[in-house]
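To start, the structure under review is shown below, and the notes come after it.
Shown here: the complex without one of its protein chains, the others still in place.
After this line comes subunit A, so read on.
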Amino acid sequence: MTDQPFDVERIRKDFPILSRELPGGRSLTYLDSGNSSQKPRQVVEAMREHLEAHYANVGRALHTLGSEATEAYEDARDKVAAFVSAPSRDEIVFTKNASEALNLVAYSFGNPVNTDERFRLGPGDRIVISEMEHHSNIVPWQLLAQRTGAELRWFGVTDEGRLDISGLEELIDERTKIVSIALQSNVLGTINSTSPIVGRAREVGALVALDASQAVPHMPVDVTETGADFIAFTGHKMCGPTGIGVLWARAELLEAMPPFLGGGEMIELVTMESSTYAPAPAKFEAGTPPIVEAVGLGAACDYLSSIGMAAIKRHERELTAYALDALAEVPGLRLIGPRIPIARGATLSFTLKGIHPHDVGQILDDEFGIAVRVGHHCARPLHLRFGIPATTRASLYLYNTTDEIDALVRGLHHVQKVFG
């Protein structure tokens, strides 16, 4: 499968929305996949088919539809486990999104219900994150620090947009219990090397979490190869639906961790006084889960695998190299992030001298049907680091083409004409 040449035109046909017409007869150039990706027919069809033929609640209904729905839901878990090479399907916990997955991990630290030494957290202990995180990998840790009195520290970011690990040994010290960083930045595109961080964390006995929301959709990710203990990602950025995210964690950690939400399906025995809990992953999936969304995510894994994640990564690297060259030709454009297509993904954030990103985004959409994201992209501290309030971000995916990058560059020249 992965030996086939990468045929972007054929791939585009799988995404009906890409050929829709916008008001005023404009065609669509979708460069906002880092925000949310579009969905191929195969995913939409799998969800429709499930709703029309197999829908019922999972885990408890004994009738035919109930068992078909349960089978479909659990099949999706198998597919996700295989997609990220998880050693066991029971290490895949379905959540609402990546934010919930990260909150679940944070909740298990400094929690009196959790007696495992590795999760003990209080005054004098340390939590380490980085300045390039999405708010969803900052705020849960701030809340944890407030709850427990632990200290929150972070890696800085270099001018080039790389993680600054020069102070690694002092930062991740003996007091550190958890390190949580992005595998790929949602603004800079930077892909962080996990080995020095995991290596140092192991020396001091700290656990490591990765926010892989921007990585799993774009490259082969083998959870054990990263060396991390927890990995969070979300369905809607990888051709799947909204409303479903994933937490992968090593089985023995999931066993030690306390439930996050209490409710149906996560229990073993309940009395009025107390309860015992189901083993993971059910322990972390209280209430009726996003069933159809799981089916959709499973279909998204199948779809991406049929094209091949290595091939998708190659395609995106070619696009990135092309886009970096093309954007460098735009006068007054300042790229925020690595300027070379090495250890970086196809996320390109920039400022245009003297022109506010909101004006850039509005003209690109209005005149050319080009969808980009403008603002701080839920990474305000990173923007403060670079001394700017906001950027314009083009984020590419398997269905994007070099023609679309040319259209972006033409659009930017026009923006400069309007505001110049």
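In this section, contacts are C-beta pairs under 8 Å (C-beta built on N, C-alpha and C of every residue); 3 or more make two chains touch, one makes a residue touch a chain; residues count from 1.
Note that contacts and distances are computed from a predicted model.
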Absent chain [UniProt protein name; select from "Tryptophan synthase beta chain", "NADH-quinone oxidoreductase subunit J", "SUF system NifU family Fe-S cluster assembly protein" or "ABC transporter permease"]: "SUF system NifU family Fe-S cluster assembly protein"
Sole residue of A:89, A:147 or A:356 that reaches the chain not shown, by the stated touch rule: A:356
From A:21, A:366 or A:403, residue that would touch the chain that is not displayed: A:366
Interface residues of subunit A (partner: the chain not displayed): 23-24, 355-359, 362-363, 365-367, 375-376, 383, 389-390, 418-419
